[in-house]
Structure formats: C-alpha cells, structure tokens
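The complex appears here without one of its protein chains, the remainder shown in place.
Up next is chain A:
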Amino acid sequence: FFNKKKNKKAPMKDLKMEEESSGVEKLEPGTTFPPTFSVSEIKNKQRRHQMFMKLKQEKRKQKMQLKKKRRKEREALGDKAPPKEVPKTIENQRVFDETTVDPEDEEIAFDEGTDEFSAYFNGLTNPKVLITTSDRPRGRVVKFCEQLATVIPNAHVYYRRGLALKRIIPQCIARDFTYLIVINQDRQTPNGLVLCHLPDGPTAHFKVSSVRLQKELKRRGKAPTEHSPEVILNNFSTRLGHTIGRLFAALFPQNPQFVGRQVATFHNQRDFIFFRFHRYIFKNEKKVGIQELGPRFTLKLRSLQKGTFDSKYGEFEWVLKRHEMDACRRKFQL
C-alpha cells in the first residue's frame, strides 16, 4: 500500500521524494529521519495520520517500559523503596496567595474582632434573615426560597412587589433584620444571590448554579426541623475567604442545637462554594452517617461590596474580573 503510493508520487519533486522514501523506510529497521522532520510536514492526510499513530504507539511503549522498570525497582528495594510520589493536583499546585490567613496572625484577629460581624460573634445580635426575590418570582425560585427559609432558622420570606432595594433596606434595619437575601432569577430558576448584612455590613453577590430542590434529591430524609443547625465552613483560607466565611457563619444562630443533629456545610473548592444540608448520626466513635435533607446549590462569588447594596456608588472591595482572574488555572481567590 505504501509502495503503491510511492510509485504514484514518483514524478514529483525531489524534496517530496525524500520525504516519501523516508516515510516508506520507516517500516524497515535502522532508518533515520532528517533531524528537522516532523509528522506535520506530510501533506497527505492519511499518511500523516498513520505516522502520527505510530509515533504515539512508540511513545506509549516507552512509557510502559519505564513504568515496568520502576515497578521492578520498587519491588526489588522492598521496604527501602522511596515513598510513592504524590500526584499533582490543582490543589497541590495552587499558586500561593499572599493573603492567606495564618491562624495565629494577630492583625487579622484584631480585624475580625472589630469588623461588622463582631457584634454577632460576641453574641450581641441574633440573626434574623429576610429572603426575597426579584420581580415576579416564578416556579422553582419560589420553592427555593421556601426551602431556604426552612433551612435557615429565623428566616422570613417576603414577596417583592417591585420595590427598590434601597427602599427596602432602611425598613429592614428598622425592623431589626440582620440579613437580606435577594434571589435573582432567569427563566424560572435562581441564578444569582445577593447577600447583604444589614446594619451597614458587606454585600456579597454570588452566581448560583446547580440548584437541587428537596424533591429532586435522591435518598433524602424528612424535612428539616426547627432546630438550629451546626455550621461547617471548609477551605476558606485567604482574607477574602475569611470574610465570606464569616458572612455565612453569621446567618445561623450562635449556639447550634445538637439535639437536632443537623449540619449546614459551606465547602469552598477552587472558588466554588458548595452548600449542603445534612442530618448526621454517630454510629460509633469512628463512623458517622449523613443523610441529605434540604436543598443544595453552588455559589461563585462575583463581587463583594463594603456597605449595603448600592451598585452605582458602592465601594467594591472585590470584583470578579474574568480576564485577570480566570487566566491562571491554579490561582484561586477564596
């Protein structure tokens, strides 16, 4: 088949002839290529494809040989073998963020003692949450709001009758609410969340994705009870992450009721915050079983603003700038 091709192209230029012949010679042992030859220079697609496949096979073979050799060495050494190498993951390779919080950093501890959440963490205020939507909520958004209200103790859902947020906020403050949650919708599913800590606290705007309502969960338990759940915050390591973590923590009452055995988890992984709500049971001191109740959703932080909600004149502490921040795969903000 190769020979036929060669004969057909015989009357072509010399350069081509060389390439063809070298291509043919590859089948024979002990052939060499001109050093600047690469597979991509062959014009014929089928030939090129075949050459490439061969190249790949070669590479794979070499890799397998290397692997075998290494395994033999490891077995030969037995116990004295060097420890297995840890595979590289994105978490391992994460670009070091200079704003990572050191647990013993005094400055940060001082900051956190005097920021807007200090009132909550010192036990002075009890969280009271107002959940609302954008205009004319439809379908899943309504159900989502209701389920959120069951998950968060002391939460009230109010229908938004086209009121401007800037007018709602003073009213909320007057009635002692500590939190305002606005859920944005797009085609009957929630896709945005604005979380505003009320007495002039920070406002965080999130993108909401993959919402699963309680009905849609598999193997779920019964409805969440009125007990205040515990809160688990995972992987919030930078300064920004810390503020967001405290934002979430202040949603729930300070003293969880362990009788209820419910736990709400905010897990940050690669800048996505996964929210889950479970009921747990300790089977023995080494095993715990969890059962998912409650909705689940993922959040991605889009902006964090210093004061209460004010998109025009507010002072933005952090805004997601896609070009800068998404460029590196190993760099994360939270």
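What we mean here is this: a contact is a pair of C-beta atoms (placed from the backbone, for glycine too) under 8 Å apart; a residue touches a chain by one contact, two chains touch by 3 or more; residues count from 1.
Definition applied: contacts and distances are computed from a predicted model.
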Matching the hidden chain's UniProt record against "AP-2 complex subunit alpha", "Protein MAK16 homolog", "Ethylene receptor" or "Oligosaccharyl transferase complex subunit OST3/OST6" returns "Protein MAK16 homolog"
For the chain left off this view, which of A:E73, A:E91 or A:D200 is in contact with it?
-> A:E91
Identify the residue among A:A223, A:V288 or A:C328 that touches the chain left out of the display.
-> A:V288
Of A:V86, A:V259 or A:A327, which one is in contact with the hidden chain?
-> A:V259
Absent chain, residues of chain A that touch it = 89-91, 135, 162, 164, 209-210, 230, 232, 234, 258-259, 261, 263, 265, 267, 269-272, 274, 276, 278, 280-288, 290, 298, 300, 322, 326
